[in-house]
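See structure below.
Yeah, one chain of the complex is gone here, protein chain that is, but the others are all in their spots.
Each chain carries a letter (A and B) given by its place in the written order, and its residues are counted from 1.
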Amino acid sequence: MKHSVCIFFFVTLLFLQSYLTYGQESSVFIHHVVKSDENVSQISKFYNVPEDSIRSWNSFDSNFRILPGMKLKIRKQLIASNQLFIKDKLASDTNPVVLSDKSDSLKNVQSSDFKVSASGNDYLPLLSESVVADNKQSFYEIFLHFYSKANYLIKTILFLNLFFLASVISMLIVILNRRLKDSYIDFRRSKCQDRYRDFITDWLYEEHTSFVPESLLLELRDWVNRDVFTSELLSLHANLTGDSADKLVELFQLAGLKKYSIRKASHSSWNVKAKGFRELAQMKIKEESKLISKYLNSGNEVLRIEAQMAWIQLNPNDPLSFCDDPEVNLTEWGLLNSLVALKKIDAVPDFRRWLSSSNKSVALFALKMSGVFKQFDNIDLVTHRLDDIDLDIRHEAICALGKMAVPSPGNGLRQLFLTEGSENKTEIIRSLIMMSDSSNIPFFEEVLLTETEISLRILSARGLVSLDSVGEDRVNSLYKEGDPVLKTIIIHAKDERI
Amino acid sequence: MKILVCEDDFMMIKAIEHKLKSEGYLVDVVTDGNQAIEKIRQGDYALVMTDLLMPFVGGLELINTIRNELLLKMPIIVLSRLGNEDTIIEAFKLGADDYITKPFSPNEVSIRVKRLLIKR
Partner (left out) sequence: MYELIKILNFLIENGIFVYAIAIFISYIVMAILSGTEMIRYMRKNSFVDYSAIISSPYAPPVTILAPAYNEGNTIVENIRSLLSIHYSDFEVIVINDGSKDDSLEKIIAHYQLEKVDFMVNYVIPTKPVRGVYKSTNKAYSKLLVIDKENGGKADSLNAGINISSKKYFAGIDVDCILEEDAILKMIKPILEDSQNRVIATGGVIRIANSCKVKDGKIVEINLPKNLIARFQVLEYTRAFLMGRMAWSRLNGLLLISGAFGVFDREIVVKAGGYDRNTVGEDMELIVRMRRYMIENELKYKIVYIPDPLCWTEVPDKVRVLSRQRNRWTRGTMETLFKHMTLFLNPKYGNLGMLGHPYWFFFEWLAPIIETIGIFYFILVLGMGNPDWPFFFLLLGFTYLFAVTYSAWAIIFEEFTFARYRRKRDVFRLLVISLLEPLFYHPLNVWFALRGNYDYLIGNISWGKMEKKGFTDKKKITK
């Protein structure tokens, strides 16, 4: 579609250009009215055209005497550039070199020259009165006249104006075209969507069916139908597990949709390819996973994430093998997606092997995942990461330890507290709270009483409150002895609604 | 026995409806919280199944309306993608009886429905 628009533009431009050039070819002569004391030689110098040309245009020979009042035809095309030349000379304010004496025609030129410049454009060459022909010309001829006199700037502007006009009109056509196409496709979609929905849900619950009617297979040859069917099937499959999901996979295969997904996955355009990966992954077409392996660290982020997600789902034995690649770049968005994919395969690898990775994004990923999946065996490596130079890695390690909610790393966290910035401090307190370890009580108390940052104090008060009777008693006694600020902090912390 | 299903995903509706009907229940379907409240006021439902993320009136608000405004005691099953622990806890605090996260198995749904209705 876009191509045809471009072609249309270019054709329009060419057409306009050739027309205007042609228009120039058939240029109109201007008429010069001979003043007294003018001879052909002067006139030819003034217009800077050869004397012979003037004679030939007016069909007289060298013996002919021109008289005042006569109208001589001079060809416009040559004048235009010459007049600019003259104008330049005038503008430089020296005595006009071209003209020999102060003829009236020169005075005309001079005065109208200044008049024109007072109106604000140095660019438009003279439109001296003698040039505007006294015989009536049609608007069209005036226009052509004007055009051929015009310099390149004017031509450009005119051209652009026409271009704009043409482009607005063609845009209208494009929009209309697209709308029509869209409504046609929508119409077709709506016709088959309900039928397919019924068919798919019936398939789920019918005990005996395992064959797809021939008519449906024929229909699915058409891409619109296929598109609707595939998306309805996949969206339903995304919500179901168990044998219902398996039945849908069976339907997918029987309806012959597998080869189309493979085709998509091999497509050159990346968004089609990504869609193909998704379909292959969801329908568990394991054989084609090698198609995906090339893109696991693609420069194109979307393709990379889709490939990784697909890989996870198709390789439950070693879903995260791409993390071994030292160059791979895992973003947080990729992490969220990977989590979704891992949940689908219900087989989580041990993240131990990546916890010490030198690749920062892989290390962050492994730390986060260890926490999410509560891999207690890796506590030692995670704790080791608390000493890392990188702030983000420490942050992630702290969070992971909190999620695991085991008391043993508590001491390490408490010691780290002294050297960290406020964001990590917050995270340390949060993690300690999750450990529900009463040996943290003195720590919480100290933070509550001595920290300057209010948010940290509130958080540690919460920590005390969370530790049942012992912690609550401590908090209450602190409350009794505390200053107003401490009192407010404690009340705030105790309020469950906040 | 009548069951009310509140769900705005069309295909999900069909799948659940089909399953429950095949077990012998009468099923009514609504697609947003407002409609759900209206239907509950009018009809007599043995069980309500609702998604959390629904237009206009969300799932949590719906549970709250049923328990605290309409003072009805029928079992409520929440069916949702939201896997956030806090949300699940909130749903139970407000009065839900069971929580199923998507993706789920329709067989599971039917078993849980049966279990809750037997208790009654």
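Brief remarks follow.
The definition used in the following text is that a residue touches a chain if its C-beta (ideal position, glycine included) is under 8 Å from a C-beta of that chain, and two chains touch if they have at least 3 such contacts.
Everything numeric here is computed off the predicted structure, so don't read it as measured data.
When the missing chain is restored to the complex, the residue among A:V40, A:L220, A:L233 or A:A274 that touches it is A:A274. Considering A:T331, A:T383 or A:S408, the position touching the chain not shown turns out to be A:T331 (whole complex). Contact with the undisplayed chain is limited, among A:V33, A:V49, A:I154 or A:I393, to A:I154. Mapped onto chain B, contacts with the missing chain fall at residues 34, 53, 55-58, 60-61, 63-64, 68, 80-87, 90, 93-94. Across the interface with the omitted chain, chain A contributes residues 115-116, 118-124, 146, 154, 157-158, 160-161, 164-165, 167-168, 171-172, 174-176, 178-179, 238, 270-271, 274-275, 278, 301-302, 329-333, 335-337, 339-340, 361, 368, 372, 423, 454-455, 458, 485, 488-489, 491-492, 495, 497-498.
Here is the rule we use: only the chains that are shown with their structure count from here on.
Residues of chain A touching chain B in their complex: 197-198, 200-202, 204-205, 232, 235-236, 238-245, 344.
Of all the residues in chain B, the ones that touch chain A in their complex are 9-12, 14-15, 18-19, 22, 102-108.
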